[in-house]
Structure formats: C-alpha cells, structure tokens
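I'd like to ask you about the structure that follows.
A single protein chain has been omitted; all remaining protein chains appear in their positions.
Presenting chain A:
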Amino acid sequence: MYATNYHRAGSVDEAAGLLAGNDEAKVLAGGQTLIPTMKQRLAAPTDVVDISRIEALRGIEKSGDAYVIKAGTRHADVAGDAGLKADIPGLAALAGKIGDPHVRHRGTIGGSIANNDPAADYPAGMLALGATIVTNKREIAADEFFAGLFETALEEDEIVTAVRVPVPAKSAYSKFPNPASRYAMAGVFVAKFADGSVRVAATGAGADGVFRIPEMESALASNWSPEAVAGIAVDASGLLGDIHGSAEYRANLVTVMAKRAVAAA
C-alpha cells in the first residue's frame, strides 16, 4: 500500500470538509473494498477520511411504510435486524450473504452502494425495492443513482448518509456466488408491492452494472410465479463475460436466479 494520510471524521460535515477540494481523497467506511484495493495498489488516495466512527450514521428505524437504514450500518446488523427480517426479508437475507462473517462485521450499506461494484449485492436490492439514496446534499432515486461500472450519481464531496427503503408485500434475493470470492456471478432481487407492481433487478451480470428487467417485471405483475419468468432470457450482448463465466452463461443464470427468487419470496 502506498502512503496515505488518515483522518477520522467526527461528523458528516467534517468529512465533507476534508473531501472538499481534494480530488485524491477517499471516504473510508467499512473498508472491505477500499483497503484491499489500496493493498493491491489499484487505488492510492493521498488521504482517507474515516466515517466509520460517526454514531449518527448508524442504525435502522421504521418510518411510516419504509425503513431508514443509516449508511454506516454494518451488513451483519442489517442481516440480523428483527424488523427487516419480518418486513423486507429479501434485504435482510441479501445482507447475510455478502462476503463472509468478518466482512459483514465491517462492511457498510452506504459503502457498498457508493462503490457500486458490478458484482455487489446491495445495488440489486436498492434498485428492485425502489429505494431512495439520501446524501448530505439531496435525495436520489435508486433508478437515477446507479450509473455504470463503479459509477454513481454522487459528486466528489457528496456522502451517502442513509437509504430509505419502502416495505414491499414480498421480496427475495437469489444469488449464484463465485465459489472463491463470494461475489455474485448473477444475483436477482424481486420485489412485489401492495399496488401489485413488481420490480426485478440483477447484479453480477451486467456489463454496465446493476440493471432492471422490465420483461420479468410485467410478467410477474400478471402472474407471480417462477414459471412466469422461466421463458424470459436477458440479452447476452449486454452482459459481462470473463474467466468465471461467459455472457451467455450469465444470461442463463439470471433467469435461474429470478425463478429461485420468486419461489423463495
């Protein structure tokens, strides 16, 4: 790892101040992606601004018919939250499948979505649940937030402070993890809402990161069953192909994961 200057921010405002005007600074939340990347010298920020000790960024609370999950909430805490397990079981289960227990003790929901790794799990959950991403500057719909590989709508000194997740009628996530890294080869989150609408999002497979699958959404809105999506295949031309699996292989996985998710919901 190259040398870096460590700063511990006591508040979101202090963190934003440390980031402002410094293109080479990075926010450090749980560090489960940033630190490995720095160890590999794939990232070399001159400064890291640690927001993981900011108490105001921790916690999960129900607010009306939605949950507000603060950005610094660890994966293990989302996975184990009794309210989420009852009301948004797909999201709690998703958090419990990220990485391994040690990663889940450090990694945060805000860090995961701000990084927008194309194989990360949370982006699929946020997109399928129609979550709102809350930052220190504004609120951004998940549909507008995820903007491509490791790209988001966030500005340089903008920090995710929370996500607001509507409670669906049904939700589930099914993922085919890479056996070594546990990142998703394909992961599909399905959500059905009280008004009958359905949202489906896939991670791990898209060449531009997480994406929705409108054909599956309309099929499931009229027939909520695994059979409704069994015959729907996403176009392999927009998918990732690498040593772990071709684009065609991932296209098939997306359909299989979608079927499993609907069956589990």
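By definition in this document, a residue touches a chain if its C-beta (ideal position, glycine included) is under 8 Å from a C-beta of that chain, and two chains touch if they have at least 3 such contacts; residues count from 1.
Here is the rule we use: contacts and distances are computed from a predicted model.
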The complex's invisible chain, by UniProt name, from "Cytochrome c oxidase subunit 3", "Isoquinoline 1-oxidoreductase alpha subunit", "Copper-binding protein" or "Carbon-monoxide dehydrogenase small subunit": "Carbon-monoxide dehydrogenase small subunit"
Among A:Ala9, A:Met38, A:Val190 or A:Met257, the residue in touch with the chain that has been omitted: A:Met38
Sole contact to the chain not displayed, among A:Gly10, A:Gly83 or A:Pro101: A:Pro101
Where the unshown chain meets chain A, residue by residue: 1-6, 8, 28, 31-32, 35-36, 38-40, 48, 50, 52, 76, 99-103, 105-106, 180-182
